[in-house]
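Can you read through this structure? Questions will come right after.
A single protein chain has been removed from this complex, and every other one stays in its place.
As written, the chains take the letters A and B, and residue 1 is the first residue of each chain.
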Amino acid sequence: MTDSLLSIRDLTVRFRLPEREAVAVDGVSLDVAPGEVLGIVGESGSGKSQILYAMMGLLAANGRASGRVLFQGQDLLSLAPRDLDRVRGDALAMIFQDPMTSLNPYMRVGDQLAEGLVIHKGMGKAQARAEAVRMLDRVRIPDAAARARRFPHEFSGGMRQRVMIAMALLAKPRLLLADEPTTALDVTIQAQVLDLMAELGRETGTAIILVTHDLGVVARLCDRVVVLYGGRVMEEAPAEILFDAPAHPYTRGLLAAMPRLETALTPRLGTIPGTPRSGGAVTGCPFVDRCEVRLPVCATDRPALRDLAAFGPGRRAACHLTGAAQ
Amino acid sequence: MSVDVAPQRGTSTFQLQFRRFRQNRLAMASVVVLVLIVLLCFLGPYAFPFTGEDADFDFISTPAEFTWPHLFGTDDFGRDLLVRVLEGGQVSLTIGFLGALVAGVIGVLYGAVAGYTGGRTDDLMMRLVEILYGFPYVILVILLSLLFGGGNVALFAAIVFTLWLTPAVIVRAQAQSLAQREFVQAARAGGMTSPAIVLQHIVPNCMSTVIVYGSLLVPEVILSESFLSFLGIGIKEPQASWGNLIQTGTSAMDTDLRLLLLPGVLLATVLLCLNFIADGLRDAFDPNDR
Partner (left out) sequence: MTLLDVQNLGVGYRVPGAGPFSAPRLLPIVHDVSFTLDPGRTLGIVGESGCGKSTLGRALLRLIEPSGGQVLWQGQDMATIPDLRRRRSEMQIIFQDPVAALDPRMTLARIVSRPLATFEPGLSRAQSRARAIEALQQVGLSADFADRYPHELSGGQAQRVGIARALVGRPKLIICDEPVSALDVSIQAQVINLLMDLQEKMGLALVFISHNLAVVRHISHDVMVMCLGRVVEHAPRSAFYARPLHPYSQALMQAVPEPDPRREKGRVGTALNGELPSVLSPPPGCVFASRCPRAADLCRTARPDLREVAPGRLAACHFVEDP
């Protein structure tokens, strides 16, 4: 798509282990429009975090990414480290899950924020620090000027995560990657941080890719959702529609398994039998051994991600059953 | 409710670690070399018609001509150098491995109890360790050696007594963190007594650290003994140990290098092998692969 901010085509991430090769991401393709919030949902082994790491060039030493990741006209995967450095922290920013370890414990918070501006925008130190304080204020850190001179351990988890958001958004990136940013936070703090991300994203026009296992978080923040299993995309849809009428058995299973506050109680939760599997080394659909509506063809033929125009705009699913129903 | 079936036959933690160690060529080669040296030291002397203490007055101070029976020549008492070095090896290696074992066992138990119990007991136990640490090593050994009667066994006891301290400190730190782990809390919920928890849960889970450290302890003990013998307070003549052989060799360095080289090279090789083995063990027990 020509007006996409980000265009991922056939991304595959492999890890070389002593006994075998593990495939974490298996041919994932997706697009992100400018200013859009895309949610990538999956359980463990789905490869959702590895997609982000591959984009940012942060894969572990034994990891290899192939495919194309087009961002602002460049293929991130084929960039030399120096060129990637110019993009990272500037047009492309990332925040991580664990607020405890994401900040340098030896640097004052204000200085860490200012660092990015000095490097990427060539600002002078004093000006960068002033910008940093303004941003801290913007993310509602009380008493921002004084707090900027403190060290990370003097901040709570929720505040640190807000500092991370401040750091990421300072450079006014076009795309923000968020890897489970609220998973480690308490639920009332999580709500604050999600609201902040939504607000700031709209204000700066930054697109966000939010990786999470929590469908509730996705419902709160995302415009579109991609459901990942075993390293492959199972379903893709606008948020409202995904929750109302999921097209893929895995999505249906996830929604049935989630305990709710609002809907009527059932004697037992819906379950998906078996354990989530990792990607790779599978003929046919990766979900086949846990799927309750599987057909014989599901074990042998891998279903392609197909447009489901009949179901509505922007809907795709990789399922033999759904495709056949069209 | 669906019943899970176990995946294919897996391996115990120990098997995994062993496999990783085997893949480390340097470590495996060191094991082979070490075993060869040990065999040489303990079985080698039988190949010769004399012992390291037999003085052969016909052949005093002969150089190393690689002729039978005195392959490396004799010292100035007419004693065959090679056999003396091998017999010295027996003493040094025995003290080394045995000493490390004993110091290790004492240190591990002490540290595990201190770390798991915590509180004032831990404080007291560690204060004792710190006080002992404060004594100058050589003085402590001399005092203890005299205290225990001054023979070889006394020397051994004295060396062990000073060397158990560091394993104790290391294991205590490990035990402290293990004591907080949920499986230990589960054991307490399961009614296990504290001594049982220390022996069955804490100590086995410290074993990786202990083994790695233990393999570094052996060279320490050997060096200790060598150092003390070098100072003249270790193994006494006419019994050979690498320490006192090196001492003699050093004083004769200007005139007859081989008296120093033979024991020195063997000692250095053993220490090097032990260090590579320790490295290999540390990699094999890497926490990534629990």
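One rule holds in what follows: a residue touches a chain if its C-beta (ideal position, glycine included) is under 8 Å from a C-beta of that chain, and two chains touch if they have at least 3 such contacts.
The structure displayed is predicted, hence computed values, not measured ones.
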Displayed chains contacted by the hidden chain, counting the whole assembly: A, B
Contacting the left-out chain in the complete assembly, out of A:M159, A:A247 or A:L321: A:M159
Option touching the unshown chain, where A:N62, A:S78 or A:T275 are the choices: A:T275
From A:E21, A:D75 or A:E240, residue that would touch the chain that is not displayed: A:E240
For chain B, residues in touch with the removed chain: 1-7, 10-14, 181-183, 185-193, 201, 204-205, 290
Interface with the unshown chain - residue positions in chain A: 43-44, 156-159, 186-192, 194-195, 198-199, 213-220, 222, 239-240, 243, 253-262, 265, 268-273, 275-276, 290
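Please note the rule applied: only the chains that are shown with their structure count from here on.
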Centroid distance [mean C-alpha coordinates] between chain B and chain A, Å: 52
